[in-house]
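This report refers to the structure that appears directly beneath it.
Partial complex: the chains shown occupy the same locations as in the complete assembly.
Just so it is clear, A, B and C label the chains in written order, and each chain counts residues from 1 on its own.
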Amino acid sequence: MTHGKAPTTPRSTLVVTAHAGDFVWRAGGAIALAASRDEKVTIACLTFGERGESAKAWREGRKLAEIKAIRRDEAERAAAVLGAEVCFFDAGDYPLLATPELTDRLVEVYRATQPDVVLTHPAEDPYNGDHPAAHRMALDARVLAQAIGYPGPGEIIGAPPVFFFEPHQPEMSGFKPEVLLDITEVWDTKRQAMECLGAQQHLWDYYTDLAVRRGVQLRRNAGPNLGLAHRTKAEAYMRPYPQIAKELG
Amino acid sequence: MTHGKAPTTPRSTLVVTAHAGDFVWRAGGAIALAASRDEKVTIACLTFGERGESAKAWREGRKLAEIKAIRRDEAERAAAVLGAEVCFFDAGDYPLLATPELTDRLVEVYRATQPDVVLTHPAEDPYNGDHPAAHRMALDARVLAQAIGYPGPGEIIGAPPVFFFEPHQPEMSGFKPEVLLDITEVWDTKRQAMECLGAQQHLWDYYTDLAVRRGVQLRRNAGPNLGLAHRTKAEAYMRPYPQIAKELG
Amino acid sequence: MTHGKAPTTPRSTLVVTAHAGDFVWRAGGAIALAASRDEKVTIACLTFGERGESAKAWREGRKLAEIKAIRRDEAERAAAVLGAEVCFFDAGDYPLLATPELTDRLVEVYRATQPDVVLTHPAEDPYNGDHPAAHRMALDARVLAQAIGYPGPGEIIGAPPVFFFEPHQPEMSGFKPEVLLDITEVWDTKRQAMECLGAQQHLWDYYTDLAVRRGVQLRRNAGPNLGLAHRTKAEAYMRPYPQIAKELG
């Protein structure tokens, strides 16, 4: 019995998010970095954020189906810019409810994509209950997909490391940066992907400022290393499972 | 103004411990791994553990000076086996008191060794107050050594990552494994170094069992990866500052 | 697009509780204070506490419908004393289950009452699972009611501050007083409302003692201020979202 990953397969990253925009703001740099190394990135997007993250469209008087189409289109263009494939579950947001059926569909995605890395929301968000719901299903499905006894198509997976990306209000959501990822070299790509999200234009500069601030923090924690330019951009992540290392550093 | 590390220097590891045996039980694998890569490892050992960790010798009726000589000898032999250099502060244990003078001596060691990695005790240990004292001085000295305004010989240092090694009673000391280091390939060396510590013979098997258990945990967190043999040995560490990464994994 | 609150409307307080008695014991002072300023207070009471908080009536051999009628009557009289309006959901207690339907009904109440302040249970209670269930629905509904995309009658709401009132066993429920509300001037009203709850007579003195103790704590934290009499009574609250201030004090 083996699990389903051939040694020559390129690395695979699975991103599980609640709404159409989450993967861009919070993990666009990590996605673009992986894609820039010819790795495969799959985004499992549980909803379009049609009710909770599309206030501008509702204020313009648009209808539900239209809003979902707009958000899908935006997200697909952003994913294309980043070099990733996005898969929509259309599970309905605000509230997104954690169900065995959705979790089961995620198990299928895990087994189909055989991820080496998983990115998702952290456990808490007092400003948006959909994020914790996506978090729970992403983690539950990962464990179920490991079990040979859990039914369904595809091979079982290993135990890919999980990273939680940064929520909108980190201190209020128990978020503490445990990994600072240098995204300087793909920053232009991330900015371009953000600009695909016309429904949330007010966030373009907000998340640019965040990338600068996390970059400052990266330099501070890396010491006065001359190789790091002042334009360093970064994304912050938590790592809930222990890191497996061959060397400390 | 630059800090004092030439790019061609081999990597340097600094280990700050309270007692003579600590670096062997808790970080012997990490030390042997670094040495096996021809890196430099310096152990700043604040005391010989002459009062608090030498019960057997006291029960045999030995005197303080004799016990210190025994522990020094043991520690030097263990360090030699691991491939590291050990430097004794002879600051007196039980209690080891955190003082500005000791901290200043540690600053000198930081600047002289220009570490790329620092290993020390975690913040809490309800069974041994010397460990938290060593912890505080190790962290304070690291920050002071970074400041150009702090007086003393040597160049300032960067911001080397810090790792806390595992205390004797992890759950009682707030210890949670954040990094599992695979030490399988240097296990025989670590065991040989442990066997230099005749004063604490009852711990040889105890820390062998711990290495096996952390190895099981490593495999569990790495997934059913065929490349990991059942004899995997590991050491656990905490990482108090964010990891700087070029890639998630 | 505006949200639904005219500037001249009196302040509105919404209290979301699990059982018929909760608003009296835990928040009666805050309710009476608001009412004494001619503000509007609405209590959304999810159950009558007919199974879990009516042991005396069950021991007397009463039936479910009768017990619900008793508790409703008691709660309505207590609410009248305090100057508030109470709205019963009759959702069934022990266990109270968090459901999308109940949450949706709460969204309607939020939109209808346009609260300036929200009071509810804290997140934990190892002695009564209904309280955390009410807590989750109260917080989820507040977020949903803010979204223009969430369907239903009424205008969207702003982001009213939330206060958690004190559970029966505060230290076991992670409760830490963050706000001490001076209820001295409405104490007689609160006591009178408590005395409407004949089914839980053993709690009258218990909660009087609590008010005295929180009053002592208020004086201790306010300094030896001569304006505070020894008969000061207080209620304790937690504040999960940041306070918005024009001045520190």
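Please note the rule applied: contacts are C-beta pairs under 8 Å (C-beta built on N, C-alpha and C of every residue); 3 or more make two chains touch, one makes a residue touch a chain.
Quantities reported herein were computed from a predicted structural model and do not represent experimental measurements.
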Since every chain is the same sequence and 3 are placed, give me the total copy number for this complex. 6
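Operating definition for what follows: only the chains that are shown with their structure count from here on.
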Just to be sure I understand: going only through chains that touch, what's the smallest number of steps from chain A to chain C? 1
Chain A-chain B contact: same residues or different, taking over half shared as same? same
Report the chain whose mean Cα position is at the greatest distance from that of chain B. C
Could you give the separation in Å between the centres of chain B and chain C, each centre being the mean of its C-alpha atoms? 53
Expected list for chain C, residues touching two or more other chains, is none
Listed in rising order, the residues of chain B that touch chain A in the complex are 2-3, 11, 13, 30, 33-34, 37, 116-117, 119, 146, 157-161, 163, 177-182, 217-218, 220-226, 236-237, 239, 241-249
Quick one: which bits of chain C touch chain A in the complex? Just the residue numbers, please. 1, 100, 103, 139-140, 143-144, 147-151, 240-242
Report the residues of chain A in contact with chain C in the complex, numbered from low to high. 50-52, 54-55, 58-59, 67, 94-95, 97, 126-129, 172
